[in-house]
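Sharing a structure here in structure tokens format.
All protein chains but one are shown at their positions in the complex.
In order of appearance the chains are A, B and C, and numbering begins at 1 in each one.
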Amino acid sequence: MIKVGIVGGTGYTGVELLRLLAQHPQVNVAMITSRSETGVKVCDMYPNLRGHYNTLAFSEPDAKQLGAMDAVFFSTPHGVAHTLAGELLENGTRVIDLSADFRLRDTEEWSRWYGQAHGAPELLQEAVYGLPEMHREKIKNARLIAVPGCYPTSVQLGYLPLLEAGLIDPSQLIADCKSGVTGAGRGAKVGSLLAEASESMKAYGASGHRHLPEISQGLRDIQQSTVGLTFVPHLTPMIRGIHSTLYGQLTADPGDLQALFEQRYADEPFVDVMPAGSHPETRSVKGINTCRLAVHRPNNGNTVVVLSVIDNLVKGASGQAIQNLNLMFGFEENTGLTAPALMP
Amino acid sequence: MIKVGIVGGTGYTGVELLRLLAQHPQVNVAMITSRSETGVKVCDMYPNLRGHYNTLAFSEPDAKQLGAMDAVFFSTPHGVAHTLAGELLENGTRVIDLSADFRLRDTEEWSRWYGQAHGAPELLQEAVYGLPEMHREKIKNARLIAVPGCYPTSVQLGYLPLLEAGLIDPSQLIADCKSGVTGAGRGAKVGSLLAEASESMKAYGASGHRHLPEISQGLRDIQQSTVGLTFVPHLTPMIRGIHSTLYGQLTADPGDLQALFEQRYADEPFVDVMPAGSHPETRSVKGINTCRLAVHRPNNGNTVVVLSVIDNLVKGASGQAIQNLNLMFGFEENTGLTAPALMP
Amino acid sequence: MIKVGIVGGTGYTGVELLRLLAQHPQVNVAMITSRSETGVKVCDMYPNLRGHYNTLAFSEPDAKQLGAMDAVFFSTPHGVAHTLAGELLENGTRVIDLSADFRLRDTEEWSRWYGQAHGAPELLQEAVYGLPEMHREKIKNARLIAVPGCYPTSVQLGYLPLLEAGLIDPSQLIADCKSGVTGAGRGAKVGSLLAEASESMKAYGASGHRHLPEISQGLRDIQQSTVGLTFVPHLTPMIRGIHSTLYGQLTADPGDLQALFEQRYADEPFVDVMPAGSHPETRSVKGINTCRLAVHRPNNGNTVVVLSVIDNLVKGASGQAIQNLNLMFGFEENTGLTAPALMP
Partner (left out) sequence: MIKVGIVGGTGYTGVELLRLLAQHPQVNVAMITSRSETGVKVCDMYPNLRGHYNTLAFSEPDAKQLGAMDAVFFSTPHGVAHTLAGELLENGTRVIDLSADFRLRDTEEWSRWYGQAHGAPELLQEAVYGLPEMHREKIKNARLIAVPGCYPTSVQLGYLPLLEAGLIDPSQLIADCKSGVTGAGRGAKVGSLLAEASESMKAYGASGHRHLPEISQGLRDIQQSTVGLTFVPHLTPMIRGIHSTLYGQLTADPGDLQALFEQRYADEPFVDVMPAGSHPETRSVKGINTCRLAVHRPNNGNTVVVLSVIDNLVKGASGQAIQNLNLMFGFEENTGLTAPALMP
């Protein structure tokens, strides 16, 4: 049994960590911080947690207390993990950061997209990008994990087999992604009101989104060359889920695409390659850590289409964070992550 | 580890049994039947079950094979359990019926509401109404359980403390209930299409609904006298959840209603009396077996209002069925039913 | 052609006035005010208005300019109309107030519910409660209209025939009301986010809601005696619509309830009594000024149930305001209000 803390636990990824960790037999959530909700019990703020965590209350973030944890999750806006991670690591506490603070290796690019100087460039060297399907071994030995973003997870897992096999032109990638509204966080914004976001569909950030450099960096790591990616995210009237529709131009006879995907992910506990011809639904992963994929080659032509679905709060955030924790502490990789999706 | 079978597993209560039992350490689902889907694997029909039940496929309902089970759930339309339950009981198999077949003790009333003769009146004597909060001891020794309907569960649990204490006039009960669309089942009906049922609210069955006699019988059992109940169900544009708003006329000084409710349910693992002044949300029980209650007395007047929420597929059907199974087989009552609700 | 102004046009009732008045052949919206959006064109803020009102922009509220209008609508929070109405009336401008400022005749009661002193008690004498089905003649000659609230409109129209006929006990009324989320306004509140309010149902204000004294006052006006009303509003996961389920206890043989309702509303252009046995859906009035009603007497018993649906933004606010304007200026009562509901 290890002791973990959560910094910034009032947002959606924080409560999702609590929901999932309630089922984790090896983890004790000993501390959760929130400046604005100090003293409030988590089960009073989140009624789904009534009957769980009966005494756990939000506290002020205190580096010393956090340093007594075996691991600390950051469910914070960008910039916070920068200021605390170093001290925690020195105390021997592992850090699993769900924010964007350690995702980009290029600090200038980070500053451009996040509008401030990078606060902990000295830690970038050892930060590991927490996509187990690419970096499992590094994760096992990591002290500091940058949990991938939600869009980046779904896009990279979809392109991975094609890029590794060198089958598509990396300069002409198109990722058309659709997300439920929890991707926009729990902040009170007019555009996220039910009355505004329901019964409607729209793109956003078509000319640039913070996840673009993260995806591009990840695809470059696979491809070992520059990539040209057009990424258009869309807001979809649902609570959870990301559906990424990925387009690539074949550069060679791809052979059996279905077999390629099945083999690449044969041993992955959280990637499910669906049967040929399938169209995965986001609801099939509601609440769980699985990414379901299907690959199509319409009309046997030059364009390959990959359909990739995840739950943005689980495989796209808190579930993947726990998957990383499991790897770091030597637990079974799927510990606490075995429930089926809620459907219908 | 016991072996269970599910008869009629293609509907929503069937797949919900599978979802929940996947987390039950003492139960092996050894058989699931469906005439229309024989030979189809459950994980091919329900993609949320991929990675679970990898080999389980629907089979023809066969009494002999079902008789080899320790327990059989019926997730069938009314009339089916009538024809099979007797033979199973003779073989020593326990029967947990999620349909309406054994809920009413009065066969004539049953016939009036269901439009056919009762098919197994000889079993009514021993059928136990599976509401553990009222009949726990009988359930432990039962061979045949009639799992309560979804509306009846939420209404009875809400009225129970008031009626037991003799505080409200039993002749003037009003239950205004709102249900998500899974309450209407998985049949393809125009009225249940997203294009018809979304962005709208309506009552139905205002002049009579099959759950009315079941609720009335249950309330009579509590009250030990006749009851006058007006029950108006409503269709709400959501997938899961029932919100019952219950009205009663006080006949005496009720004292501390909050304390009354808290004491009545202090030892109940699946009834959560919320703090005074609360308004429970259906999403706080999404996917779980809990009923959350709040009691109000507006303006300190003569009318008491109880707010009662459940997930119609869990405490209103499959979860309660498993709770009954746990009691019948001596497992911890909450075995397999411990996950927090999915929220947001 | 008359000139009208709208004060506080950025909220939902403001944009709904614009949407409806775009179809009104006798009205020119010459002015719309908003402190926060001064200078912004309405069609830039509300893309559904692109192609309409191409030059109309929000301006500072200026009493002199507003005084040049034939009529001014207030789509403001409470307290604003108090400060401006008097001066406008002196200038001969008619005032149609969609806020709560002039709905209650008792200033002390107003203060209790709205937490501030009433700002214009001297105008209460001449303010007319703008429910045409009760006060049509007074409205025609009014200078100052208090447009009824959304819940009060649906509840009063439902009880009206029963109370006028003296058929139900006025001391035991129960109004169980369900509203879409636009009823909570366009303010950015966490509880109104799609991620929070979707896929869920809850009551609110069970122990007291600001619409309660307004409804009670209205019912007293019908009944000519005190009323005892229990009013429980609920938040429903849809954008528009109110469904009120109204319960009353019969005090006499009611005779033919269907005929009673049909006769009472035979000449009303915006009340539709549906055929016996109907269950009106809120979507059947989406975007229109109609209230649809159905009356039930379950089991021929003592309780009568009225189902009443409106669009909270139309008959519950902006449409009713225009209906009042039509009456005040001698236009056909349904001018600009003739389109069918949007369904599906």
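What we mean here is this: a residue touches a chain if its C-beta (ideal position, glycine included) is under 8 Å from a C-beta of that chain, and two chains touch if they have at least 3 such contacts.
Note that the structure is a prediction, hence the values are computed from the model and not measured.
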{"item": "Omitted chain - touching chains that are shown", "value": "A, B, C"}
{"item": "From A:Gln26, A:Gln65, A:Asn91 or A:Thr245, residue that would touch the chain that is not displayed", "value": "A:Thr245"}
{"item": "Option from B:Thr13, B:Ser34, B:Ser99 or B:Thr182 whose C-beta touches the chain left out", "value": "B:Thr182"}
{"item": "Candidate in contact with the missing chain, chosen from A:Thr13, A:Ser99, A:Thr153 or A:Ser198", "value": "A:Ser198"}
{"item": "Touch criterion as defined above, residue of A:Ala30, A:Ala188 or A:Val232 at the omitted chain", "value": "A:Val232"}
{"item": "Contacts of chain C with the absent chain, listed as residue ranges", "value": "12, 15, 18-19, 22-23, 46-52, 182, 186, 198-199, 239-240, 272, 274, 280-281, 283-288, 290, 292, 313, 338-344"}
{"item": "For chain A, the residues touching the chain missing from this view", "value": "172, 174, 176, 178, 195-196, 198-204, 206-208, 228, 230-232, 234, 236-241, 243, 245, 247, 249, 277, 279-284, 286, 294, 296-299, 301-303, 305, 307, 309, 344"}
{"item": "For chain B, the residues touching the chain missing from this view", "value": "12, 180-182, 186, 188-190, 192-195, 197-199, 237-239"}
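The rule is simple: only the chains that are shown with their structure count from here on.
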{"item": "Distance from chain B to chain A - Cα centre to Cα centre, in angstrom", "value": "36"}
{"item": "Mean-CA-position distance for chain C and chain B (Å)", "value": "39"}
{"item": "For chain A paired with chain C, centre-to-centre distance based on mean C-alpha positions, whole Å", "value": "45"}
{"item": "Of all residues in chain B, the ones touching two or more other chains", "value": "198-199, 239-240, 280-281, 283, 286, 344"}
